[in-house]
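What you see is the complex with one protein chain gone and the rest in place.
Labels run A, B and C following the written order; every chain starts at residue 1.
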Amino acid sequence: MTEMSLDEAAEMIKDGSLISLSGNLLFRIPAAFVRELARQEKKDLRVMKTAGGYDVDLLCGLGCVKEVIAGFVSFEVFGLAKNFRKAVEEGRVKYSENTCYSVIAALRAAAYGIPFMPIADISRSYFVKERGFKFVENPYGGGKVLTVPAIKPDYAILHVQKADEDGNALIYGPWFEDVLMARAAKNIILTAEMIVPTEELRREIDAVWIPKLKVKAVVEVRNGAYPGACPPYYDMDFEMMEKYANLDEEELKSHIWEVRP
Amino acid sequence: MTEMSLDEAAEMIKDGSLISLSGNLLFRIPAAFVRELARQEKKDLRVMKTAGGYDVDLLCGLGCVKEVIAGFVSFEVFGLAKNFRKAVEEGRVKYSENTCYSVIAALRAAAYGIPFMPIADISRSYFVKERGFKFVENPYGGGKVLTVPAIKPDYAILHVQKADEDGNALIYGPWFEDVLMARAAKNIILTAEMIVPTEELRREIDAVWIPKLKVKAVVEVRNGAYPGACPPYYDMDFEMMEKYANLDEEELKSHIWEVRP
Amino acid sequence: MNLLERANYMISAMARLLKDADSAFMGVASFLPFLAIAVTKRLYNPDLVWYSIVGFNPNPYRMPMSTVHPLIAEYCDAKLQLAEIFDISARGELDVVFLAGAQIDSRGYLNNSHIYINGKRLQFPGGAGGALLHATAKRPIVWQGKHDPRIFVREAQRITAAGKPYRVFTPLCIFRLDRELGRLVTDSIHPWSSYEEIKEKTGFEVNDAPTTPEPSDEEIEIIQELDPKGIRQLVLQ
Partner (left out) sequence: MNLLERANYMISAMARLLKDADSAFMGVASFLPFLAIAVTKRLYNPDLVWYSIVGFNPNPYRMPMSTVHPLIAEYCDAKLQLAEIFDISARGELDVVFLAGAQIDSRGYLNNSHIYINGKRLQFPGGAGGALLHATAKRPIVWQGKHDPRIFVREAQRITAAGKPYRVFTPLCIFRLDRELGRLVTDSIHPWSSYEEIKEKTGFEVNDAPTTPEPSDEEIEIIQELDPKGIRQLVLQ
């Protein structure tokens, strides 16, 4: 049984850990877990995601982050991710810019147990050199092929719709990079809208499945993606996001204590 | 609209084509399509699959095949695939033996649009050298990494539960390498237990989806996997398989005309 | 002409470009592409396969405030692993992709990374999937909600995504890439703008061009139906 409280689960994340966050922009993000990380004042986290928003911004704004490995960090219609942006501009956070495609390739390599993935030639993009992506000679002829090295997160942090108390879980609807990061990571922490009996998970054989192996903690967190969406249960809270996008530094500090869990 | 008859669809496959077949052993195999290929007396086909059974054996036994690219060809409890075995032993068919893992890697490379996939070191297996799999130097250090070159089938032939008349399709339950081969192949031919309105496919968002792009033909074939299984509609026909496994050469020739479609 | 009407011109022109497309992908924050694809699927090209981040063929009854919104996922033909979009494009099977550019240069390259102004870093969100998609899709369509010389520059300080755009949409005009010249040329000018204005507001050499055709009543009707509250104008503000 790996069910525990949110603060117990967040305590597993050591300063300096490389964590990968579920969802995309405001869709099924592990928002409650991320707030708990901030309340526990984590430092030097390395955060990995294809497209981050509230989650990455909040951690950057509250000084928890050393490095962001991502292809995009923004709030879509609510404008730029102010705290992320400021932290990067001021050099407090290193933005290891990628493209979503190379983040996926790095996770694929880790998930497949191989040291690197060949990718399409995107070498005219400036970050290819900055990230140190290297070419190899195609052993079957035809010239050089660009590659991306594997990145194996210490923890994949996933917010899911349903899990059982052992950490088996289901994802409904789009799963973005969540399955890939679960396969790639050394460990998994789940927050779930509801903890249900294993038999209930079993009935839905076509939904995406995270087996309990590597799951170190599962926490029942209603509205765990708030202010993001967790369909089919709730939509994004656009009012809260509009408010969040305009918080000053002091207000951001209180935000994580006001918005619970 | 790409709906057509079984014989029209099979006519698309030219002699010498590289085809990849859906399912695994006796599970959701494109059996009716394969029988039609044999009735049309195709020659020199190259057939690709991780684990073949009735489908690969029948094509080998009736002289349609030049090469089998697979990790396993057998009938499980019904014993060895006699016709496949004989054709290989007599040199009529080249068995390009792989392991299921390297077939998957070759399809992954093609599906990802990259020329090769790095794989775990299986180089003590004799076929690695025979297939010409090559090592590359890991550009990030740590020595040599084995690779598998991409294989792009001319046609992925899939038997699915439901499709619409344009060639959008759903797969229920295990999908084996079917999605991968659909993504990897140049073209797709579908046989489906039933042609349904597009709206009906749409209702099941969590089932596996083959979009119509690249689908060159879709054919409604009830019992299209027979004598294999197509859950949830029908089970394998063990009696027929027992009979099939013991057919002599003449009986095999009549088998494809007796068992319809 | 108000912003809604201007948006309609851009959406209409985008939609008409998709008449012969077999597939189109839209990413995040893509209100104009969303409406353009919806219009073309209804009026011109029902067979177009529409890829979004959350699934194949969104069939929503209205446009939500996010193009990664659950409403889109709910009405999709099927969900889609985001990775597959990149695979499709890497295989050379993606026809149209819509890409936004924080900075767009005369070659059609995009900078969505950052710039330095007087040694001070100005950080953009990053190029999302653009690096691959611009390089490998058959017809990248680039768009921007603003038009000024800091956005439309001769040469971007950083190249986030290099590719050959099929068209570049701005609130003033439409560029296309002249492959021989290797640079953007004006393809049409929106009726509320002029050659002079574009010349003044563009960081590279431009030419005069015909006026962008007006949207049809049918197009406007569908746009209005899907976006009754006028979300589409947000990107032009």
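The definition used in the following text is that a contact is a pair of C-beta atoms (placed from the backbone, for glycine too) under 8 Å apart; a residue touches a chain by one contact, two chains touch by 3 or more.
Remember, it's a predicted structure, so these values are computed and weren't measured experimentally.
*Asks:* If you put the missing chain back into the full complex, which of the shown chains would it touch?
*Replies:* When the full complex is considered, the omitted chain touches A, B.
*Asks:* For the full complex, which residue in A:Gly16, A:Gly113 or A:Pro232 touches the chain that was left out?
*Replies:* Counting the whole complex, the residue in contact with the absent chain is A:Gly113.
*Asks:* Among the options B:Phe33, B:Tyr54 or B:Tyr95, which residue touches the chain absent from this view?
*Replies:* Residue touching the absent chain, from the options given: B:Tyr95.
*Asks:* Just one of B:Arg85, B:His159, B:Arg183 or B:Lys212 touches the chain that is missing; which is it?
*Replies:* Only one of B:Arg85, B:His159, B:Arg183 or B:Lys212 touches the chain omitted from view, namely B:Arg85.
*Asks:* In the complete complex, which positions of chain B touch the hidden chain?
*Replies:* Interface residues of chain B facing the absent chain: 24-27, 50-51, 70-74, 76-77, 80-81, 84-85, 88-89, 95, 97-102, 104, 108, 119-122, 124-128, 173-177, 179-180, 229, 231-232, 235-236, 238.
*Asks:* Which chain A residues would touch the chain omitted from the figure, given the whole complex?
*Replies:* With respect to the unshown chain, the touching residues of chain A are 110-114, 166, 168, 170, 183, 198, 201-202, 204-209, 211-214.
Heads up, the rule we're going with is that only the chains that are shown with their structure count from here on.
*Asks:* Where's the contact count highest, between which chains?
*Replies:* Highest contact count among chain pairs: A-C.
*Asks:* Based only on mean CA positions, could you tell me how far chain A sits from chain B in angstrom?
*Replies:* 37
*Asks:* From the mean C-alpha coordinate of chain A to that of chain C, what's the distance rounded to whole Å?
*Replies:* 27
*Asks:* Could you list the positions in chain B whose residues touch two or more of the other chains?
*Replies:* Chain B, residues with two or more chain partners: 113-114, 204-208.
*Asks:* Which residues belonging to chain C are in contact with no fewer than two other chains?
*Replies:* In chain C, residues 55, 73-74, 79-80, 89-90, 136 touch at least two other chains, as defined above.
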